[in-house]
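Complex shown without one protein chain; remaining protein chains in place.
On to chain A.
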Amino acid sequence: MGRKLLTEHINVEGIETFDVYRKHGGYRSVEKALKTMTPDEVVEEVKKSGLRGRGGAGFPAGMKWSFLAKPEGVPRYLVCNADESEPGTFKDRQLMSKLPHLLIEGMITGSYALGARTSYIYIRGELLYVLRILEKAIAEAYAAGFLGENILGSGYSLDLHVHPGAGAYICGEETALLESLEGKRGNPRNKPPFPAVQGLYARPTVVNNVETIAAVPVIVNEGGDEYAKIGIGKSTGTKLISACGHLNKPGIYEIELGLPVEEFIYSDEYCGGIWKGRDLKAVVAGGSSVPILPKELILKTAAGENRLMTYESLSDGGFVTGTMLGSGGFIAMDETTCIVKNTWNFSRFYHHESCGQCSPCREGTGWMEKVLHRLEHGHGAMHDIDLLVSVAKQIEGNTICPLGEAAAWPVAAAVRHFRDEFEWHVKHPKEATAPGAVYRGAAVLA
């Protein structure tokens, strides 16, 4: 059994209330930080912990915090990214609704470290019911003196608010999120300037994922060095993995980084194997934006080593034979899954969610969706397959924000690893589009 740093008490009756959370050691990090540490000392512990951003990019949190500009007399902000919209990812929703006080505790300790006097949790609008859970918990924290003026007599004051989005995947991108928090359309900003210098209301701002902030209390309580002992190499600590698709036990699992992928999929402690006694075909390991891998490559690297749940192991082989840990949205597909249909579905998602500012993304995602649609419906030609790869290439590196690449990479990877299945749709459209059709390997291609 791995250690549970975030979710140890998640099933305790009433843990969503202040009193029960407090009884189980809650808010100790606020007491420790505000009474015995300077803000810089808190930042230092987070640096030592090796904690990496859990929202997808894996950027070291302590380093991000130390980059925050601190001009005299200018307010700065900590903004929590609770937009959780990356397909396959559903960990933050669960964490916030069951352990709202853990996020609030992390926001208080983090805001103290950064010198923020007002902080926001930006939550996707679909989760209005979670917003209400958070607001209730925030009201309790104010009543107990952990928020508001002069917290615990320390002289430090903080206001914390929850702000809803209204349905737009792009608002998970941090600068789009800030635009949205300012009451505008969610169009990503050109960078630089980075949010650390000009973020919310053009003030210095740190944006962190829910899970990143939720890891701060344990780091402050136990010390950054202790936290860094868990995991392997630069993948320290624990990670929430939201597992879905064709698994016997889909759900949210807190794992110690370094767990073998094979154990995660097949062990009864975790996903319990593939449903209906079927074989695994492919996995998208870190949310829909990361490259898909066939069974052989998700279980073992190209060099034949066991693939581990770490940032490094999952990206071993680059985009040729590897993928990314991303947000921890783990999507498993059984042997009956049509890769072409799945790729088309995701490309429709990205086309739908493109904000439309950059033409390579706006046009490219639309084009990919169209080509994939005709392939999936048996109207494609062989050159369509190469066309997909070429459109994906033209998007890469030519856009304001990474959504374009998030749309392009999965398509390129699907063609790379499952080209024969795409060809089958062209050569044998009748068979490939028959109801319940399942591609059974290159033998049928002849």
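Here is the rule we use: a contact is a pair of C-beta atoms (placed from the backbone, for glycine too) under 8 Å apart; a residue touches a chain by one contact, two chains touch by 3 or more; residues count from 1.
In this text, contacts and distances are computed from a predicted model.
For the chain that does not appear here, its UniProt entry gives the protein name "NAD(P)H-dependent oxidoreductase subunit E", which is one of "RNA polymerase ECF-type sigma factor", "(2Fe-2S)-binding protein", "Rubredoxin" or "NAD(P)H-dependent oxidoreductase subunit E".
In the complete assembly, the contact with the undisplayed chain comes from A:Ala168, out of A:Val46, A:Leu102, A:Ile151 or A:Ala168. From the options A:Leu128, A:Ala302 or A:Val320, the residue with contact to the unseen chain in the full assembly is A:Leu128. Considering the full assembly, A:Ser180 is the residue among A:Ser29, A:Ser111 or A:Ser180 that touches the omitted chain. In the complete assembly, the contact with the undisplayed chain comes from A:Phe346, out of A:Phe346, A:Trp367, A:Trp409 or A:Tyr439.
Of the options A:Met333, A:Cys358 or A:Ala407, the residue whose C-beta touches the omitted chain is A:Met333.
The missing chain lies against chain A, touching residues 11, 84-90, 92-94, 97-98, 120, 124-129, 132-133, 135-136, 159, 161, 163-169, 180-186, 201, 242-246, 250-252, 284, 288, 329, 331, 333, 337, 341-342, 345-346, 349, 352-353.
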